[in-house]
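Below you will find the structure I want to go over with you.
Apart from one protein chain that is not included, each protein chain of the complex appears where it belongs.
We call the chains A, B and C, going by the order they appear; numbering starts again at 1 in every chain.
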């Protein structure tokens, strides 16, 4: 029997977390062949050298490819997308996959979708149908319009895909593979405690800590510095020990980074510990054990729901995304942020919610990729 | 008063025909400034040097840009899209338009949409909501998901956009500017008769003639040679004088071109006249006066409806597109094609149908571009 | 023992002819591993689908890559160079060659040289030190400045490399592998006679025929149409049966092609047979048996010397290149061209001259690639 060749493009640390269990499931099936492309920020030191994590996990990429045009602004985001299409097309031409899988809504996701669509390679897409803010949402829906197989995380997302005209027969609610990763590991902090250096004051993992992760909102480019300063003010007022992660590489991340740098240099807060990156597993441990996650990362809503981690979600970046009752939404306003953190700390942990997956998504998706009919033809379904 | 800068990307002869009256309308308004980018096949001799036509019409481009990676197959189509994004982003960065307008559904259209979306420039799109076959349809809907202002040609297309979740407040049914061009010119063949050389036998424009225009269907890449041979067989059997246009530059056009070349070399048909290109106006004249247009060009359905030109539409390329009663649909089958042509010739001309526009689309669109609120924020409207 | 990985980039039919015996020699050595990249015009139907010839010869490329940005003018030549660098860098990154070999002086050659130089991969270069006209000469010397191992064809070229400051220890006069190919085949026309279709009148290979091959001169861009018209006039006056090859894809080839097309359409010469491409071997047979080669192809000087084929060399394209006494140089002037052809026909064949190689170049180069020290460090040697 000829194996189906499934090509997956991993382009960032977030990407990898959302596809790792699927990569394992593909590799483990005798009827599938994994073709792994690693590129963009997943290759960069500045973003935590994810490629090394991938190799340590036992995956050797079929190709690596540098794709990020430096600048971290709207222009370079567009240009990086274009460069990614040029390069992925050559790689697809040489790997000749039977199906390409692309994750969520980043610019590399769009590039993957366009390259495979024009090349008549069936396109599978995870996390379609989600509602969020920013350019990501427009991009996500555009990718759904190109995709041939949809693997939304939730039933609500499936409904939305159908509403937009996607065929119900091409949609499978599988949950998100990111939940798989966190469902089968030891979630205690023991292993984390000694490992991470980071910059700033030493952390006592046995005491309560906050987790902060705030990304730029690309459609609000130019406003990032003001936004991060509100968060900084709220955190600084609390003077509680804090794990702070650097933002991803979208347009505007320079502003966020600048705000953080200025804070660090001028205020020298000895209770805040800055990190570039964690492994997927360690991030889960830290998220599971924090008293509250603060910022605009989707992990607060998604993995947070599964763990029952209290979450303070700031601004518009997650607008429209489904959420469990572990989430409190606030504006970019130091007072609101501070008050919400306090409320969440007093509430404590929420019950587990499998809204975004129950730990078997990777296997479900691999099964469908192995057995579903693959076609590039699609029609609106109204 | 500051003029709004409207940037329009023209990438092919078809593009230009569908936007020419709009370019004039933008230029004529005191509250708009036209920024014209001409690229891709519009610069190439092989596709009729459309740039010269544009300059003769009085438009001097702000930038020209070579974008077509040679190969005319799915891989190069993807790569050309990527290259176009890279280059358009740099040009947008320097022109700083207030709004970008993109036409229909070609790969340059997608490139324009992606570059402007990531660069936070409001995107206007014509011909959204159309239903057709091939990759074009997926691309067109994906672009609608990125677009901020929609200018569909028909009310049915508007309905479809709304169904897919686009806000009714962002949709204006304007008709298609391609109808404008043909609504205000002398449609007699007098001016055409002496002008065109082409290859093959001389044509007597005073006698009835067929018009053939058959493009590759990108999602049926590899089947083009067989498809064109059926058409060739049907036309060859009729032995009627025929105007035959070379196909556009999509993936697969090599196959179509090869079929035509083989036919010409082996059968040496002295009743068929081959042409690379006509001006938009002359094409309209020829379409208006032909006894039947044969092939899979959208012009048979669109401009054909306005003229009432009998049309034999072959294969899947226009599947789902609205049409008037001037159109007969047939498969890639020489017998069906031949029979349909005969039927259409015996029927003769149909009454005018303004389904796709009444001749005022360019002005309507320019008016909206000048006055509608411009924003990059959008929400699904369900 | 670890094999040295030798990466060769083949980008056109001319390229392939100049490297084919070397590819065989590399493949045949137990201490070398061949990494073959095929791209640019070698993939295009319009230029004879060289990739198919390569595969028939038993070479399966490690990667294929589309590189030609359409336009065939100075701008697209520059852009294709840039695109080639981007793509080759990614391919080199994944193939990790120990040494890269690049051939002669085309834009893909320059792209290969730049990608490998910046990537700290030792660069081997054939045909350095030749003197010719046009941009090729500047490019060739620039590549020599980047190259670490030089394989010039002649002693005079070696002298020039040393004069320019290249170290004598890094230069090996090996002759050109293109001579290898033609030195070991049956040179009779028997196998050619039935094979080729081409366009135009049927040819009687048993009777004397001319061979015409005229490329654009890129530094004289814009003058190509006039240049080819002089040649056409001379050939047309002779009314002798003629094998005419289409030009390569450099800037300006559209002009040459246009001139040929116009000639064919208007004069319909029944004694001229046009061809897109021959296999390397068949081209050698045709060159060996022609009464005279006319145009500006280097094959008239190089392979022509080995065969003793009379050659009329037109214009500046080969200025400065070494030549045997089989060559007569003329201007772009129909009278001069015609007179020189007559003189050459009356002289007849010249004795063999091994100036450009004796048939063992491929093996010599492979031996050096296997055994010479490889380093990226170099110093001017004065």
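Here is the rule we go by: contacts are C-beta pairs under 8 Å (C-beta built on N, C-alpha and C of every residue); 3 or more make two chains touch, one makes a residue touch a chain.
Here the structure is a predicted model, which is why all the values come from computation and not from measurement.
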Which chains here touch the chain that is missing from view? A, B, C
Identify the residue among C:160, C:260, C:355 or C:369 that touches the chain left out of the display. C:160
Which residue among C:167, C:219, C:333 or C:352 touches the omitted chain? C:219
From the list A:83, A:243 or A:287, pick the residue that touches the absent chain. A:83
Which is it among B:87, B:166 or B:303 that touches the chain not included here? B:87
In the whole complex, not just what's shown, which of C:131, C:225 or C:240 touches the removed chain? C:131
Please give every residue of subunit C in contact with the chain that is not shown. 74-79, 81-90, 92-93, 107, 110-111, 114-120, 131, 135, 138-139, 141-146, 160, 163-165, 218-219, 221, 251, 320, 376-380, 382
Touching residues on subunit B - with respect to the absent chain: 63-66, 83, 86-87, 90-91, 93-94
Across the whole complex, the chain not displayed is touched by subunit A residues 43-46, 66-71, 75-76, 79, 83, 199, 254, 258, 265
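As a convention for this text, only the chains that are shown with their structure count from here on.
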Can you tell me which chain is nearest the middle of the complex, judged by mean CA position? B
Subunit A to subunit C: how many Å between their CA centres? 51
Subunit B: which residues touch two or more other chains? 75-76, 79, 83
